[in-house]
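To start, I am sharing the structure in question, which I have written as structure tokens.
Of the protein chains in this complex, all but one are displayed in their positions.
Chain lettering (A, B and C) follows the sequence in which the chains are written, and residue indices restart at 1 in each chain.
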Amino acid sequence: MELSRPGPDAVGTGRSRSVMADPGSTGRFGRFGGRYVPESLVPACEQLESGFRAAWADPAFRAGLARTLALHAGRPTPVTPALRLSAELGLTLLLKREDLTHTGSHKINNVLGQAMLAKRMGKTRLLAETGAGQHGVASATAAALLGLECVVYMGERDMRRQELNVFRMELLGATVVAVRNGSRTLKDACTEALRGWVTQVDEAHYCVGSVMGPHPYPWMVREFQRVVGEEARQQCAALLPQGRPDVVVACVGGGSNAAGTFAGFVDTDARLVGVEAAGGAAVSRGAPGVLHGYRSQVLQDEHGQILEAHSISAGLDYPGIGPEHAHLADIGRAEYPSVTDAEVVEAVLRLARTEGIVPALESAHALAWVLRAAGTPQLPTGCSVLVTLSGRGDKDGAQLVALRRDGARSGALRRDAAGTPR
Amino acid sequence: MELSRPGPDAVGTGRSRSVMADPGSTGRFGRFGGRYVPESLVPACEQLESGFRAAWADPAFRAGLARTLALHAGRPTPVTPALRLSAELGLTLLLKREDLTHTGSHKINNVLGQAMLAKRMGKTRLLAETGAGQHGVASATAAALLGLECVVYMGERDMRRQELNVFRMELLGATVVAVRNGSRTLKDACTEALRGWVTQVDEAHYCVGSVMGPHPYPWMVREFQRVVGEEARQQCAALLPQGRPDVVVACVGGGSNAAGTFAGFVDTDARLVGVEAAGGAAVSRGAPGVLHGYRSQVLQDEHGQILEAHSISAGLDYPGIGPEHAHLADIGRAEYPSVTDAEVVEAVLRLARTEGIVPALESAHALAWVLRAAGTPQLPTGCSVLVTLSGRGDKDGAQLVALRRDGARSGALRRDAAGTPR
Amino acid sequence: MNATERYGRLETHLRRRRDAGRSLLVPYVTAGISADWTDYLHAYADAGADAIEVGLPFSDPMLDGATIQEASHRALSSGTTTAGVLARLAGTPVAVPLAVMTYANIVFRHGAATFCDRLAQAGVAGLIVPDVPYDEVDELSTVATAAGVELVLLASPVTAPTRLRRIAERSRGFVYGVTVMGTTGERTGLSDSARALGTTLRGHGSRPVLLGFGISSPGQAALAAGSADGVVVASSLMREVLAGRGPREVAGTVAALRAGLDAG
Partner (left out) sequence: MNATERYGRLETHLRRRRDAGRSLLVPYVTAGISADWTDYLHAYADAGADAIEVGLPFSDPMLDGATIQEASHRALSSGTTTAGVLARLAGTPVAVPLAVMTYANIVFRHGAATFCDRLAQAGVAGLIVPDVPYDEVDELSTVATAAGVELVLLASPVTAPTRLRRIAERSRGFVYGVTVMGTTGERTGLSDSARALGTTLRGHGSRPVLLGFGISSPGQAALAAGSADGVVVASSLMREVLAGRGPREVAGTVAALRAGLDAG
């Protein structure tokens, strides 16, 4: 695909404004989305939808959320020009720094929104699912800040792999529930959280961690993450001569950081690129299906059984993708390439050594695609690229150390290579 | 000691402006400071002093540093009103959030300043000492960003204890040199870094990690950290009815976050409190001495042998204290109480569960003093307190988990207690 | 029998029995749980089942509790597929109507119409899809009807009154009243809200109303049948199946439930 190079007048014009808009009461994005939940959860979803509609239309709620994001979570985050890497790649690379938020990823934007909404709706408890623990830690954080209880569902296998994050959640006062079903990982934690919600809908809000789940979640989470794209758009306007980047790139697990980023640019002519993990590429390797309450592209076998995703990054180890992304792919407004684990490790190293930033493995997917595409017709020399760095890599240290020990996936991590700037 | 409660007119008046000023060519703060280095390092210190004087007087340098701090490191950091904890303590508690900076502590302010200065002076390599690894990671980060080489000296014992941070430094392209002398910890790393500097003064800048070392370091590092106090002062003016906090509190290892914070308030009537670790309380338990190139209060035995500090937090495990702090204590402008490891663990838990912030063990010292003093004449009900949260607690997770396993220092960390909000 | 002839078989059958004064009993089995799983169907029918719910296993059974999760997992692990189950059912005429219970993803994998046609071809009368609620039902209900499959809708204790009426009207085969806020699984007693749900649903027409989720003992079944037309029993039976009890043995439990209902 050739890079589209619109004239300046095309910015903010060519695209329909109805893309990434309010999906209405059905929660549909084209053929995707919806609300595939048991009847017992329908009232809760309806109540949440109307609660969110009211809050989102209430300037006081939005001001309160904005204030909390600013005073507590550290917004706005900067857009950093990656000067040395840009020079190496022959393009202008800008990084939206969600790694600098409180708790270290964009997840906090969403959980603060949902926690404040839950409190406004009179709920006293947050439920959350978590894989690697990032969303769990963020949820526990928001709950502590607002004086809510917090119960986090986590696969037993993930709990063993992420002992530290389990500890962090407990430190924050949350209760972590071990999920012993199925593959004992994220998808089972989601399922279990939905089950748990059914039993406590009155007092509990289920704080979904990405743009997935039944309506209104995909829409609501995108709106809570919209701040990423809106800030970035303003910041790009100040940093780039042409006012907006040619290409906007974000990694996609469920797709919340990508959705928030894209929301800021969907009405421009910027190309939108969501990068999936090769082992969890729901758009290119999935098929339409229903999982965790919504219809989307889902990794599944020919019989309709959900497949486990496999990625070096726990946060992208999810077999679905937010329904709005499936729709954006359908209509051609965004593309969803995927990158391999080895490319991801290379990208972590490359950014660390050129810009002094160690990105989360998740975020490094977006960067890995840029490294691959730079200088090809996909990303021609001289173009400008905004990459959302969804989170920081501190959490991945132990995993990378283990990788180096095994020497398995990437020669780039070997100790002898580590000392040499590349 | 009674809390001073000045009238509003006292703000910015009562105090002499010469406190925390330029210490001149001798680098003296009262009877402390100076430049106790071998003759072979004197020219390098002099060159550094004049290089810093020139840069600091150059608006272009300061603008460049400010831009890098903003675009890359995430400044300004917010001041967060700790609403729930304030209510519990009966006072107004504000937190200056250095934990939200890139790499997770105030250390980045200093290393970016020094790295940019080193580059301006034509150096091609940064040397740094590190204990827990925070300053080493920050230095490696700044070096990567500016395209400098980086060599980090680290005690062999600390390297074993902090494998992850060693890995992070290597990931960032730094070379970590194991120090096998003496106690094989921070103080030996400092000594070894000074030794290393002697052999490569032409091409290398020694990037000292706190307000210590020979002149101009204590002054220069305080100036690079001044941004913490100046931002906080402005932010407090917007947040507090009386315009400035009654008490300003920061933890003290070498004392850089405290120095930067105090610099913003020294000319007001705010009380200044630097909190040391009970096992590293250089002011209250040290004696005047000379270590690592400067004269100050130093933990030592009656024969003049330096003692190892012992604290739960690696970053405060240092037997000296910045000379300007020793001077501020001398003249009574600041106080330096100390807190125990057990109080520190309690403070971590308390902040985590009331505000959703897990502070670094170092930073938790400042908070622990507030918890102890709240409601006593030290911090009477209704007063306002600014605490600098110098860093985030992610790095301490493994240590706290180990503590819980041992059940040694604090019952508060036991698993059964963890689920219950306190 | 073509689709149109077949359509309504489940409901007709249940109505007839109910109208004869019988409390309805619909026991459950997970398809593929053992090599001889279809023997449970015959044994259930012989023990007094009025219809049988056949679980088509799904990897992520959102509305199921630990027992049926485990059963689904086992069935899938031993290679159970939708195609295989339906082929088996097609070759296994059972004396009472069957309703398949599965999740939306299984239904939509190759298109809902194709799925319903295959059900019909296998002789299955009804379909229960707990994660397709009333608002999402249009597409599925159209193709199910076209294929001659009765789409059973579920109602919960928190479903709003008008919505309950619509569900009752739109459901085919029977109306499935979910007695608890929670997943499938054994519980003791029967809540007031469960009884109220049965009563309300019965008030919205003459279609049979069955209560399910958490009903395990004959006494509970009898209690439930007091405010509905009958019960669905799943987890308590599957616990026995998982424990290795064969069709005859589990049928003993079904017979006991039958007796409880008949006595109640």
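Heads up, the rule we're going with is that contacts are C-beta pairs under 8 Å (C-beta built on N, C-alpha and C of every residue); 3 or more make two chains touch, one makes a residue touch a chain.
Note that the coordinates shown come from a computational prediction; the quantities given were computed from them, not determined experimentally.
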List the displayed chains that the omitted chain touches in the full complex.
B
Just to verify: which one of B:298, B:344, B:374 or B:401 makes contact with the chain not shown?
B:298
Which of B:64, B:147 or B:289 sits in contact with the chain that's absent?
B:289
For chain B, which residues reach the chain that was dropped from this view?
26, 34-40, 42-44, 181-182, 187-188, 191, 194-195, 198-199, 201, 287-293, 295, 298, 300, 302-306
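The criterion applied here is as follows: only the chains that are shown with their structure count from here on.
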In angstrom, rounded to a whole number, how far apart do the mean CA points of chain A and chain C lie?
38
CA centroid of chain B to CA centroid of chain C, Å
66
Mean-CA-position distance for chain B and chain A (Å)
34
When you check chain B against every other chain, which residues touch at least two of them?
none
Check each residue of chain C and list the ones that touch at least two other chains.
none
